[in-house]
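All protein chains but one are shown at their positions in the complex.
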Amino acid sequence: MTHLYRVRVYFEDTDAAGVVYHANYLGLAERARTEALRDLGVPHAELLRDHGLIFMVRRAKLDYLAPARLDESLLVTTRTLALGAASVDLRQSFAAETVPERSLVVAEIRLACVRVADMRPGRIPPRWRAVLAGGALG
Amino acid sequence: MTHLYRVRVYFEDTDAAGVVYHANYLGLAERARTEALRDLGVPHAELLRDHGLIFMVRRAKLDYLAPARLDESLLVTTRTLALGAASVDLRQSFAAETVPERSLVVAEIRLACVRVADMRPGRIPPRWRAVLAGGALG
Amino acid sequence: MTHLYRVRVYFEDTDAAGVVYHANYLGLAERARTEALRDLGVPHAELLRDHGLIFMVRRAKLDYLAPARLDESLLVTTRTLALGAASVDLRQSFAAETVPERSLVVAEIRLACVRVADMRPGRIPPRWRAVLAGGALG
Partner (left out) sequence: MTHLYRVRVYFEDTDAAGVVYHANYLGLAERARTEALRDLGVPHAELLRDHGLIFMVRRAKLDYLAPARLDESLLVTTRTLALGAASVDLRQSFAAETVPERSLVVAEIRLACVRVADMRPGRIPPRWRAVLAGGALG
């Protein structure tokens, strides 16, 4: 009921404080979400091709609890928190693979489903709803 | 009572959706905060050199209201929301320079003041407190 | 006869080795080129709007001679090396503002002028040629 994604920390992810730069978790979270949708059979490329819709980040909230460091392998856990007609709230937590029970960073991301044609809200199609609601993502 | 920072949007800031990539606002916000402290006479380099302290991002909350696009000049407004012994909450809003009254993105950032030696919380020194509290930053 | 651009190094530009991450010089060089064209009255937005053309990086060569560090102010010097019908070679060198005669990084960038409609080479329009050839950029 939980999607797991593994990602390694490289020099490009770090900053001069020796840890993962705080902004970069948002990029890592996007990779994890993209692979979650792909793994669960509802890739975002099909959402665009078949429905003219995309998910856009509308809100992000990040709590930085402890730093991640170069060469660490991180587990990103993606879960559905709430599902609306045209939006979905996800929780994505980051932990070191060696200590998976301790979150380093917790992100809550609200995605809006929007029509690319006019950037107006669009209803999430049934295939995506089923996956997001069924906890397949979460 | 408000610090203003101007930043241009380049290709590196954008993504294939044609707008500023959502994660990149955190980097732009860091630039704005850094210049705010420098402009107000309390650069973070002196915080480290004289006190062994750094500001670390502990929490970030971003609301994406409207997209920013290539070549736009953005105004970043940085204000103090709340000041604790070892932390400060800032609001940083982004607007197009041509429509400064309409925020595109609003970020609330909690910075913790920590000792680099052991990464434990450290009290914000008086010089920095005065600037942050006096609204000089906000 | 030389365009100068000043840029500050922030945490986002650095990596865990404590220096500017090598890939990031390409982004900084793009900012410097964009401002060079703007300062000289031939912004790339007009190249697109009036001619349907864009400059794309076709080749890049970077020599990393010495590292740049957090908070340093860098001078980026942009010069024209060679000008073809549909391409231009630039040299862009980075130096600390305090030691401008010592290059930290030297980049040679070949830009191709291409039509956005079909991504085929397009002749550089006279206004841009004059600036690039006249050494206004270099």
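Lettered A, B and C in written order, each chain numbered from 1.
Here, contacts are C-beta pairs under 8 Å (C-beta built on N, C-alpha and C of every residue); 3 or more make two chains touch, one makes a residue touch a chain.
Worth saying up front: this structure is predicted, and the values here are computed from it rather than measured.
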Query - Full-complex contact with the absent chain, from C:9, C:54, C:74 or C:95 - result: C:54
Query - Option touching the unshown chain, where A:6, A:31 or A:120 are the choices - result: A:31
**Report entry** Absent-chain interface as seen on chain A, which is shown
**Finding:** 8, 10-12, 27, 30-31, 34-35, 43, 45, 70-71
**Report entry** Hidden partner chain, residues of chain C it touches
**Finding:** 17, 21-24, 26-27, 30, 54, 56-64
Report summary line: Residue positions on chain B contacting the omitted chain are 11-12, 14-19, 21, 23, 69-70
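In this text, only the chains that are shown with their structure count from here on.
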Report summary line: Most central chain, judged by mean Cα position vs. mean of all protein Cα atoms, is B
Report summary line: Chain centres from averaged Cα atoms put chain B and chain C apart, in whole Å, by 27
Requested in this report: Indicate the whole-number Å distance between the mean C-alpha point of chain A and the mean C-alpha point of chain B.
Outcome: 24
Query raised in the report: Which residues of chain A are in contact with two or more other chains?
Result: 17, 21, 23
